[in-house]
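Omission of a single protein chain aside, the complex is shown with its protein chains in their original locations.
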Amino acid sequence: MSTTNTLRRFLEQAWLPFALLALWWVLSSGSTNFYFPPLSVIWETFLDELLTGRMLRNIGASMRNITAGLFIGVLAGVFIGVAIGRSRNLRAVLDPYLQFLRAMPQVALIPIIIGAFGITALPKIWAIAFACVWPVLLNTIDGIRAIDTGTRDMVRSYRINRRLELFKVMLPAALPQIMAGIRVSLSVAVVVMVVSEIWGATEGLGFFINQSGAQFQVAATWAGTLVVGLIGYLLSLIFLFIEHRSLHWYHNSAQQ
Amino acid sequence: MTSITTQLKVVAPPQRARLRLRLGLARAAVGVGIIAVWWIAAHFDWLSDQILPSPFDVLRSFVALAFTGSFWISFLQTLASAMGGLLIAFLIAVPVGLALGITPVLERMTRFLLDLGRSFPVIALLPVMILLLGTSAAMKVTVIVLGVVWPILLQTTYGSRRMDPVVRDTTKIYRITLRLRFFKVVLPAAAPFIATGVRVAASVAILLSIAVELLGRTPGMGHSLGQAQIDGRPDIALAYLVYSGLLGMLINWIFMRLEDRIIVWNALGDKD
Partner (left out) sequence: MEKTVTQEFETRDSVSKPHTRLDVIELGKTYVTNGEEHEIFRGLDFAVEPGQVVCIVGPSGVGKTTLLRCLSGLLEATTGHVSIGGKPLTEPVPEMAVVFQDYSRSLMPWMRTRENVAFPLESKGVPKEERRRVAEEALTAVGLAGAGKKYPWQLSGGMQQRAAIARALAYNADVLLMDEPFASVDAQTRFDLEDLVLDLRSRLGISVVLVTHDIDEAIYLADRVVVLSGKPASIVDIVDIHLGRDRDQLTTKAQPEFVEARARVLRQIRRNADEVDAS
């Protein structure tokens, strides 16, 4: 009963994308337009690139940059966010600077960072990390600030120690907000990753699609672009899974 | 441990002025501190001039740029393509989002597609777009539209879909007509969500505009910034960076105000 339901729900949501894909496949099959190669050709190019290892190497480089950058950025954002969020005075004083840093289009930093530190992987990781810090940081501050007075009073009256207060009260209480920040960071991270690899790199998916495009290897450009899109989607699925697991108490209590 | 900001709300005017002055001084002190460290780092060549120019060079370039026509042209190019893309995306996304929101079947059918579109890093389409449309302004606006249509679409769908069960019952009991239900119930209920979507989309539009200019060599602040860096003028590049941050803040502020006006009933209602 419930499995057929799940199947029906899946089909209901999935038929349209698959239909569109099939439509693309059919409509492009006889295409002689240089810029719109048949989807079958794009697929074969993708398989070729995969077999030669070029695609895998570039995917690997991109994934390394984005996971390292995200990890550093999120960790720094939460850490600094808790520190600032705890003190109202610090929050008030730093607010305009933080607002400015968050509002800055993070991709504008890429030429400066890469120009200064070169086209290796590390500057890209820093650029991604720097871009990811702000949404997490500001959301963490908001989350900590919003902890309710009742909770604060409980912590004080039971003389809960600092470590427990941080790990068992403040972080869990701010987690829904932190997660919302990470979600924003995730999409910024993918953009910064791609842009930094197009701007100056010797590896990575951005480099791959840019080079293919510059060499008019249209099918390879399309293939790379679709892979980047797929990775963006997979990362958001992974994120949703983690969010769902870590915030089940939040979603469940909200339903009550 | 009372903070400066909460004190501001409760104390009498003369004291409030003093506290505000203290807050202003503290903020200024932080700024001076940052610049001092930066200046020392640049002055003693901890990093080379090419990496970290002196803050005063950046300041000089920052001021000088404001007196050049080319700066203002690139500023307007970035702003115009971002806002143009935003407008087009708005005109597409709001009707489609409303249609999806009030038709559950359509919403379920397109959910997967929307998730896919939202998580697609549009900037990756740039090489393809350059092949198709060249490095034109039309290409830039197309990329921006493709990028910002999603947040508006998703927020509109969400806002028009989630009708409070009590509100739904109320409209049924009083037999409210379809037309009134749409214009007086669904649309006002969705408005704050649409406004939030537009605000998010506005900053994404600026980001994409600058990214396309940077990589696609289309004129605008992003292109000027990248060119300055390539020309070995990091002071000018940093000045552009500051301007781009200010532009981002300005856009965010404007759309935040707009959002506040639209959700005035929500903002005030929440105070209870």
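The letters A and B name the chains in turn, as written, and every chain counts its residues from 1.
Keep this in mind: a residue touches a chain if its C-beta (ideal position, glycine included) is under 8 Å from a C-beta of that chain, and two chains touch if they have at least 3 such contacts.
Source: prediction; values computed, not measured.
Q: If I consider the whole complex, including the chain that's not displayed, which of B:L19, B:I176, B:V242 or B:M256 touches that chain?
A: Only one of B:L19, B:I176, B:V242 or B:M256 touches the chain omitted from view, namely B:I176.
Q: Applying the definition given at the start, please give the residues of subunit B touching the unseen chain.
A: So the residues of subunit B touching the missing chain come out as 164, 166-167, 169-170, 172-177, 180, 184-185, 188-189, 191, 265-266, 268-269, 272.
Heads up, the rule we're going with is that only the chains that are shown with their structure count from here on.
Q: Can you compute the centre-to-centre distance for subunit A and subunit B, using the mean CA position of each chain? Integer Å is fine.
A: For subunit A versus subunit B, the centre distance works out to 18 Å.
Q: Can you name the residues of subunit B that touch subunit A in the complex?
A: 1, 3-6, 23, 26-27, 30-31, 34, 47, 50-52, 108-113, 115-116, 118-121, 123-128, 130-132, 203, 206-207, 210-211, 214-215, 221-222, 225-226, 229-230, 234, 237-238, 240-241, 244-249, 251-252
Q: Spell out the residues on subunit A that touch subunit B in their complex, using ranges where they run on.
A: 9, 12-17, 20, 35, 88-89, 91-94, 96-97, 99-101, 103-112, 115-117, 187, 190-191, 194-195, 198-199, 205-206, 209-210, 212-214, 216, 218, 221-222, 224-225, 228-229, 232-233, 235-236
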